[in-house]
Structure formats: C-alpha cells, structure tokens
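Complex shown without one protein chain; remaining protein chains in place.
Which chain is which? They are A, B and C, in the order written, and residues in each are numbered from 1.
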Amino acid sequence: MARVVVDVMLKPEILDPQGQAVQRALPRLGFEGISDVRQGKRFELEVEGPVDDAALARIREIAETFLANTVIEDFDVRIEADQADSAALAAKAES
Amino acid sequence: MARVVVDVMLKPEILDPQGQAVQRALPRLGFEGISDVRQGKRFELEVEGPVDDAALARIREIAETFLANTVIEDFDVRIEADQADSAALAAKAES
Amino acid sequence: MTVRVGVITFPGTLDDRDTQRAVRVAGLEAVPLWHRDKDLKQVDAVVLPGGFSYGDYLRAGAISRFSPVMESVIGQAKAGMPVLGICNGFQVLTETHLLPGAMLRNNHLHFICRDQKLRVENAETAWTRSYEQGQEINIPLKNIDGRYVADERVLDELEAEGRVVFRYRDVNPNGSLRDIAGITNEAGNVVGLMPHPEHAVEPLIGTGRTDGLGFFTSILKKLVDA
C-alpha cells in the first residue's frame, strides 16, 4: 500500500483570510520574522496496488475534479516515500 | 526568503469525517482503489532570513503551541527546497 | 450585594451582547471585558461567549487563547473564580487547557442550529446549582465545530469524577464522544458547553423557553452562599 499526498492551496492571487489570521497572530505570540503565511489542505490517500503512472493520473484527476476547486485553488500530487522513521531525511518525488 | 511547510494531520485514532466524506464520494465519482483518505492542513510560512537550526526550532515551537493542537493533531515541519519549476522533480528534505 | 459578571469580547465574538443581556435578566451586573485588557475589573465571575473569535480561521478558539485577557482569566480560574465558556468560549477553554479535550468539526460537517435537549449530569458546579441532577433542559445549539473529543483515559476520568456536566439527549447533534455537551474542571468552577443558555432566558425569544436562565442564577447562588 502506498500513500499519495495531494496538497491543495489557494491560488496566490486569491485572498487567504485563514493564512492572514495566522500571520497576524504570530508577532503577538512573540514570533517575528515570518513574512507570509498561507493555509491550505493536505490529503493523504492510501492507494491499493501499485502507484504507477496510470494510478497517478487517476489521482490527479481526483484532485482536479474533486479535492481542489480549480476556480480558486492549485494542487500538487506526490507520492510519499515509505518512511520507517518520519524524522529521517527522505528524498521525495514531486509531480 | 525560504519557505517552510508545516503539515498538520489529525492523530490516527481521531475520527476524520472530512477524509471519510471524501473517501465515500470517490467510488460514486468512478474512482476505485483508494482504501483510506485523511484530510489535514498545510501551512506555508515565508521566513525572512536564513532557515538555520534556530529558525527551524522556532517554527517547530510555533507549530507545537499554535498551528497544531497536540491533543488531537500531529505535525511535521520541513523546508521546502527552492523550486524553479514546480513541475520538475525535486528532492526534498524532511524534518 | 451586586454580583459582577464579566463578559469578554474577542474580535469576532458574537454573543457578547446577548450574554450581557442574560446576565442582566438574571439580576446580575454585566461588565464588558475587552480582549486586549488584562484588567478583569474586579468581576466575581467571567463568561466567554459564543461566536467566531478571529473567524475561527486556524481552529476554533486557537488565536483568542493568547490574548492578554486570557492570561488573567487563566490565573483567576486556577484561583477558583467561576468561569463559563459557551460554544466558542468552551473551545477557548479547551485550547487553554483549563478544560481537557478538544473540539472538532461536526461529524456531518455542517453548521447546525437546533433546539437541543440536554441532561444536567452535575448540578453542583458553580454554573449549575439552580438545576437538579438529572433535569432535562432545552436550549439552542448552533455550531460547526462542536464535536467533543478526548482520549479514553480522559473520558473515563471525567466520568469517574462526575465532571461531565451536560449530555445530549434524544439526538447527538455532532458526534461528540459519549454524548458530552459540557464538562467542568476538577474544582467545578470552570464549565464549558457547546449549547447556548444565553439564548434561552426570555419567553418568546429564540426557542421561547427560559431553560438557560439557571446558569446565571446559579452563579448568584454560589456567590451569595460563599
């Protein structure tokens, strides 16, 4: 079983009230030096069977038609490499 | 300016109705073979100055005290490598 | 004796004026408190009202928790001052860890507004003395992040110590674990619940019932008895 991650973020030109609320709060919490925050969604999909090109294409279609609202959002699909230890450095494929 | 990404996901033992709603909808949309979906949040932070260990430690603190509620959520902090072309395959460091 | 009840306004708080009205209807004095002020103006009790503080944009209650006024509230709550968190206020109380657990998106993923039946499970807290153990009350519920969760150990502890103050009856409107609608801290002075007693203090208005008035008269009882 492999995990595919779909990141969905508002397009850069679209207002992101959530990210802004976070950013405005940071200095008040004593954290300086963060010049911008954007908040989006992360989906983790567990795929049965091999994650070959066909499967990835299908997931990209899911992302495009369903997980993201492409009127206002961009998305990014990538395979998450098996991580025995999530703290370890791991190389990743980015689609 | 560097970008640090914070992923926040519900702990595995916590019911995730949003992820479930997605998973239940998939077969109806003609997508089979996805055995589980979890939905979480992705934050993109633009950091002024170098992202050294000190900066990362600070961001981990932001994540732990603020971006995630560790009663219910796990989080993961990582530097997003510079991507000239987001369509290109890129190697990433995972913290 | 006049009992002074502070009602906090955060940016995005909605039910502050309603809560002040409820406090007045119960015969107490309502004292507006502002999120930027540490000064609690010598109130005898504090209510954190409902709403969407900071838009609930990160998580409900997550940003308000860091406000100056909350520093004082946390200190006073630990010293025994009665604190009531309604809806968003309950969410703030869990975010500050004055109350255990957390609030998540409703299991059906929608905002829900309904008349909700509750059972009073603990009539001895600072905010429930006007009720009887086991009494059923009906007050409005309205939220999108109302699903109470905590781990099993915490839930067992809450049950064992009688700290589940309200349970949903007839319908569990949001998937809260063990039908929990409201809880209290160990000392019984801090109470949080999702439904809205302040919307049920006058006949005709809202549900047309006055089942919520008891919260505010309880505090009078408690402070007069003390």
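Everything that follows uses one rule, which is that a residue touches a chain if its C-beta (ideal position, glycine included) is under 8 Å from a C-beta of that chain, and two chains touch if they have at least 3 such contacts.
The rule is simple: contacts and distances are computed from a predicted model.
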As a check of understanding, state which of "Phosphoribosylformylglycinamidine synthase subunit PurL", "Dissimilatory sulfite reductase, DsrE-like protein", "Acyl-CoA dehydrogenase" or "2-oxoacid:ferredoxin oxidoreductase subunit gamma" is the UniProt name of the chain not shown. "Phosphoribosylformylglycinamidine synthase subunit PurL"
Contacts of the hidden chain among displayed chains: A, C
Of C:I112, C:V154 or C:L177, which residue touches the hidden chain? C:I112
Missing-chain contact, candidates C:R4, C:R21 or C:R105, resolves to C:R21
Absent-chain interface as seen on chain A, which is shown: 10-17, 20-21, 24, 69, 71-72
Residues of chain C (touch criterion as defined above) contacting the omitted chain: 11-12, 14-15, 17-18, 21-22, 50-52, 54-57, 110-114, 140, 142, 144, 196, 198-199, 202, 204-207
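Definition applied: only the chains that are shown with their structure count from here on.
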Graph of touching chains, which shape: line, ring, star, complete, other? complete
Indicate the whole-number Å distance between the mean C-alpha point of chain A and the mean C-alpha point of chain C. 35
Using the average of all C-alpha atoms in each chain as its centre, how far is it in Å between chain B and chain C? 32
Measuring from the mean C-alpha position of chain A to the mean C-alpha position of chain B, what distance in angstrom results? 6
Residue ranges of chain A touching at least 2 other chains are 22, 25, 29, 39
Sites on chain C at which at least two other chains make contact: 58, 66
Complex contact set, residues of chain C against chain A: 54-55, 57-58, 63, 66
Can you list the residues on chain A that touch chain B in the complex? 1, 7-9, 19, 22, 25-26, 29, 31, 33-49, 55, 58, 61-62, 65-67, 76, 83, 86-95
Going by the contact rule at the top, pick out the chain C residues touching chain B in the complex. 58-59, 62, 66, 94-95, 100-102, 104-109, 149-151, 175
